[in-house]
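All protein chains but one are shown in place.
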Amino acid sequence: MSKLWGGRFAKQTDSLVHQYHASIQFDMRLYNQDITGSIAWAKGLVGAGVLTQDEANTIINGLEAVRSEFANETFEFAANDEDIHTAVERRLTEIVGPVGGKLHTGRSRNDQVATDFRLWVMQATRKIQQHITELQHALVDSAAADLNTPMPGYTHLQHAQPITWGHWALSHFWPLVRDQKRWEQVWTETAVLPLGAGALAGTAYPIDRNALAQELGFHDITPNSLDAVSDRDFVADFLYAAAMLGLHLSRLSEQLILFSSSEFGFVTIDDGYSTGSSLMPQKKNPDTLELTRGKSGRLIGNLMGLLTTLKGLPSTYDKDLQEDKEPVFDTFDTLTLALPVMTGLIQTLRLNPDRMLNQLEPNLLATDLADYLVKRGTPFRQAHSIVGQVVQLAEKQKIRLTDLSLADLQTLNPAFAADVQTVFSFKSALGNRAIPGGTAPAALAAQLDAARKHIN
Amino acid sequence: MSKLWGGRFAKQTDSLVHQYHASIQFDMRLYNQDITGSIAWAKGLVGAGVLTQDEANTIINGLEAVRSEFANETFEFAANDEDIHTAVERRLTEIVGPVGGKLHTGRSRNDQVATDFRLWVMQATRKIQQHITELQHALVDSAAADLNTPMPGYTHLQHAQPITWGHWALSHFWPLVRDQKRWEQVWTETAVLPLGAGALAGTAYPIDRNALAQELGFHDITPNSLDAVSDRDFVADFLYAAAMLGLHLSRLSEQLILFSSSEFGFVTIDDGYSTGSSLMPQKKNPDTLELTRGKSGRLIGNLMGLLTTLKGLPSTYDKDLQEDKEPVFDTFDTLTLALPVMTGLIQTLRLNPDRMLNQLEPNLLATDLADYLVKRGTPFRQAHSIVGQVVQLAEKQKIRLTDLSLADLQTLNPAFAADVQTVFSFKSALGNRAIPGGTAPAALAAQLDAARKHIN
Amino acid sequence: MSKLWGGRFAKQTDSLVHQYHASIQFDMRLYNQDITGSIAWAKGLVGAGVLTQDEANTIINGLEAVRSEFANETFEFAANDEDIHTAVERRLTEIVGPVGGKLHTGRSRNDQVATDFRLWVMQATRKIQQHITELQHALVDSAAADLNTPMPGYTHLQHAQPITWGHWALSHFWPLVRDQKRWEQVWTETAVLPLGAGALAGTAYPIDRNALAQELGFHDITPNSLDAVSDRDFVADFLYAAAMLGLHLSRLSEQLILFSSSEFGFVTIDDGYSTGSSLMPQKKNPDTLELTRGKSGRLIGNLMGLLTTLKGLPSTYDKDLQEDKEPVFDTFDTLTLALPVMTGLIQTLRLNPDRMLNQLEPNLLATDLADYLVKRGTPFRQAHSIVGQVVQLAEKQKIRLTDLSLADLQTLNPAFAADVQTVFSFKSALGNRAIPGGTAPAALAAQLDAARKHIN
Partner (left out) sequence: MSKLWGGRFAKQTDSLVHQYHASIQFDMRLYNQDITGSIAWAKGLVGAGVLTQDEANTIINGLEAVRSEFANETFEFAANDEDIHTAVERRLTEIVGPVGGKLHTGRSRNDQVATDFRLWVMQATRKIQQHITELQHALVDSAAADLNTPMPGYTHLQHAQPITWGHWALSHFWPLVRDQKRWEQVWTETAVLPLGAGALAGTAYPIDRNALAQELGFHDITPNSLDAVSDRDFVADFLYAAAMLGLHLSRLSEQLILFSSSEFGFVTIDDGYSTGSSLMPQKKNPDTLELTRGKSGRLIGNLMGLLTTLKGLPSTYDKDLQEDKEPVFDTFDTLTLALPVMTGLIQTLRLNPDRMLNQLEPNLLATDLADYLVKRGTPFRQAHSIVGQVVQLAEKQKIRLTDLSLADLQTLNPAFAADVQTVFSFKSALGNRAIPGGTAPAALAAQLDAARKHIN
């Protein structure tokens, strides 16, 4: 069987050109969606009076036979199968005879491929959401296990204020909540049925598009046939949601890479999630995390590529749009491997609370010292400046902030009194931040509860 | 007054470094939001027992005085005003004296700037949505005015099937509906209050964050203080929504540039929306459209820049995040100019229905010819092939498809009969596509109604 | 055989993690380079006194046997072959026994993979350059065949001034000359040998790195071992050169898509380079060109991905760098298909000089009319303005510029005389632009000569 469109052509396509145009090597991943969509279409054609019920049954049985061949990996591709739609229809017709040639009535590959691809993206989105939920569980469990285990908090990678592991772990949970919303939006935008748009102007057959949508699990139908075959917003939304997820994972990875260095030593990555060096026998590398961080580039690149491809397209369907699938497949494969690997890594991560405690040094309490002065009536701006001088004095004396004598403190401000010692407690520093979202035990417990509600 | 953080430093900042760090040249656009946020914070500090009501009143009046100076353009910047927050607090303290130094109690620039910026983005989003609505009105009006004016429809920039101007104009309306949803999502994600997160660990003062949120028009508060100062998802969402809007405008522009060429001649751009050449006296260029198409690059670049900046950041707040504002301001300025300009261009666009009609050639009816055979029992796949040969035959005879003799047609397939002439009508070709979203008058009227409902 | 680095590990790698880390599915393309590099290394180890000549011979013969297995597609991968380096060494040791374990002495995968990949990129660059040259030949041939065939020239897609097909075709030749220079630069930057850098600090064995470089076809050695294992500039340069080439092809494609539309009709694409529609029997789509235009997005996305991956990497070799290969392979595969396809399309393109001539309308001569006035003493700025009014007058009278009466012209400016008719010749308009790079026959002949010199 020749191409679907050969009638008007005097010459065969150049073989390199055939290879250039062929999408079968990647769009065969759509076989299931293509067959499901075609079965729905066959039913629609009965309603439209194009097929008899018998013809439709023959076609549907034939399509299920083709599906089995794919599922059993016995499907044999022909040299002329330029895409999955061609391959399925070619094989269908081999199985059921000329009636197979009626299936494409009133349909174009333009609306067909948009439908198939939306179906695939809808399912892919659900799978990614599930993987995100699993990672969220791992983070919540890690937070719960060490909710109040103290560690230094950082801004600018400098010691800032004491926080806890639970606080930190949950700070990587909430970005995933935003990701979930974004993916939900992807699903909603994708689940709008283009079938019936034909090549561009709408099919000339009275198909019930709403029934088709219901049958295929779409929540709505596209309102304009030209836009229906042209619209790839759902693809961009998918790639953007993935890029954002990748960014969140890159930041989580970066922080854990730092925490697992010799110098920090806050965490130990499980042997099952590390690899070694071909030259240096002592190495245990956090390269699972490095790969995840690195792959954020790939995800952003996939988004960038599609946006550029879409820019300035002149008509409803241009062949440029064939470039929409590979970045999505690559993105899906990347995420469905990266997410469970990251989940496993978090689940098996071991904390070293001693190393974390070891880094809790008095400078982390400087804000509390300023608050001490504020409570004694010093305007904050002045208190900040005084404590800045306290820090400098300690540095000059090469001692710790907490080892300055009261007399020294009082030379900088007379409001310092003996009870200043009460400030120098990491426990109370943590407890003071009892505001929602803060680091105090009760606030963290409430936050953990809220997080659990999100994923259950 | 010196910098807000100078106490601990033995040396002044190098002057080039000061210039490098300064954000005042762009973040002064946040003055209004900064003052509004500070007034709310002052009220919050009363509730938390940090300020007396009198102190708060003094501060609030002072802040309003500062706001007036900005509004009247009498505000004078000082050399040390490294950012808008510093500038406002510095001036406040000049006006109200040392009590001004109490305003920053329990607050950090980390949560302050996040709050200010979210407020700005919330307002910017609403303005952009309004501009989109206006463009939608222009497209709907254009569609309504020529709902059934026939023109060739294109795929691959080749004549495909007849459509109408109304159908075409609405095909650029629906992408804007998707844009509106995206911007609504931006607003929702942005309107979550970070204030109270302090530098990273939460403020140590019992501020009522929910009351703050209500006062400032946020619908929720951030659940984790570390994430609150680190999260720039709302910025990425803003830039992504803009990139998608820019893509849609680039495709609309591209098509109108083609339509206004000598070769197409479908539309005439109003003189008020065109410019000429410095060398060639006859030129009237569609350069408004070219600028819009070109600016889609800038919008995508702004998104890519931010995503790269965010990649792999190691801690809660890193100064890299200061790079978040300029792309947003540039994007806002671009869209709030491009959108009304495009609206005006559409409103003043003149159609040349004769030129459009002139391009309606019989090949556009080939699908209808195949459908003719299908109705007479030929499977579509075979009908498609036969009509392909019909097209080839006409080309060979150098005549139009519709000028082939019945005898010629019958040599290709005996099913052709005298009534084949009924196929050769653009009006009936348009009318045949009566499916929702299709090109038939009733379908278009329904679509126009649906579009109007969306914007009213 | 287990992993190359397992000695220090108490636990096996998780299987999903193994899959995450594995690069064998794509880096097996480096097998030839890996073996060539290893043979050179074995020779180097003889010079360094690590291997005896006999041991080296055994290893080299073993490596050649492995190469044959790859070439004959009889090589069998083992489950633990995480990358091509592991696979080759594993198989080598199976063939030659324990002496195979001596090959990796003083070498790390860090310098090994950088060497292999540079070798691959050097060869890939040469292949791409050859394909570009072929496309340049096709453009030169097309230019030569219709060097002086007139057509309208465009700016802003509006008729501007008359040009010729030869002029136009050569305008797409010179960007490829710039591309060639860029690729030459890629080759030069790539051909610097990192081998000997070890993991990061340099090998501890006295290998003659310059001899290695010479043996492997590199023109220099890397000057700093830390930089040697970290540097991926050559990869970015490769992807950037490809993105620029892709842009040039996208512009060529866009123009030919326009030229092959019904409305322009300047060219006919050969059937062998077009495809049809599954629904519309009459369609012949320029989708080869659309694919090429669309693929510019993919090429830019590949560049963007790598740049983001490289951003902010913290140490010499981080596993993020493993993400460097797939974008390069994808880019190479894209270009080595797109380039010959575009070459074939140009070679088989048919011009329709009548359609081009048909679009040569008098407005294209407006600049020449202004020049006429300039020669009679009117300052150009004023002449431009007068001719603008001439154009407007013709539009108002609904006649062609050239059909205005002399009296009409003289009402706008008395300098117009009877000889103004001499201006109204496309031939002389073309001939007037005799400056180097211009559109006059002699200038074009010289340009064609220069172009030919570039590629011969």
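Descriptive notes on the structure:
Order of writing sets the chain letters: A, B and C. Residues in each chain are counted from 1.
Heads up, the rule we're going with is that a contact is a pair of C-beta atoms (placed from the backbone, for glycine too) under 8 Å apart; a residue touches a chain by one contact, two chains touch by 3 or more.
Quantities reported herein were computed from a predicted structural model and do not represent experimental measurements.
For the chain that does not appear, the touching partners among the shown chains are A, B, C. Of the candidate positions A:70, A:187, A:218 or A:264, contact with the unshown chain belongs to A:264. One of C:221, C:328 or C:345 touches the chain omitted from the figure, and that residue is C:221. Among the residues C:15, C:57, C:130 or C:315, only C:315 touches the chain that is left out of the figure. Between the chain not shown and the residues C:171, C:260, C:288 or C:343, the one that touches is C:171.
When the missing chain is restored to the complex, the residue among B:47, B:305 or B:431 that touches it is B:305.
On the side of chain A, the interface with the absent chain consists of residues 152, 155-161, 257-258, 261-264, 276-287, 290, 304, 307-308, 311-312, 359, 361, 363-364, 366-367, 369-370, 384-388, 390-391, 401, using the contact rule stated above. Contact between chain B and the unshown chain involves residues 3-14, 16-17, 19-21, 85, 104, 107-110, 198-199, 257, 270-285, 287-288, 290-291, 293-311, 314, 318-323, 326-327, 337-338, 340-341, 344.
By the touch criterion stated above, the residues of chain C touching the omitted chain are 4-10, 50, 89, 93, 98-106, 110, 153-157, 160-163, 167-168, 170-175, 178, 181, 185, 189, 196-207, 209-210, 221-231, 233, 236, 240, 243-244, 247, 250-251, 253-255, 258, 293, 296-297, 300, 304, 307-308, 310-319, 367-368, 371, 374, 379-382, 384-389, 391-392, 430, 432-440, 443, 447, 450-451.
By definition in this document, only the chains that are shown with their structure count from here on.
If you lay the C-alpha trace of chain A over that of chain C, the rotation comes to 180 degrees, to the nearest 5. Put simply, the C-alpha centre of chain A and that of chain B have 23 angstrom between them.
The set of chain C residues that touch two or more partner chains comprises 257, 276-285, 287, 290, 304, 307-308, 311.
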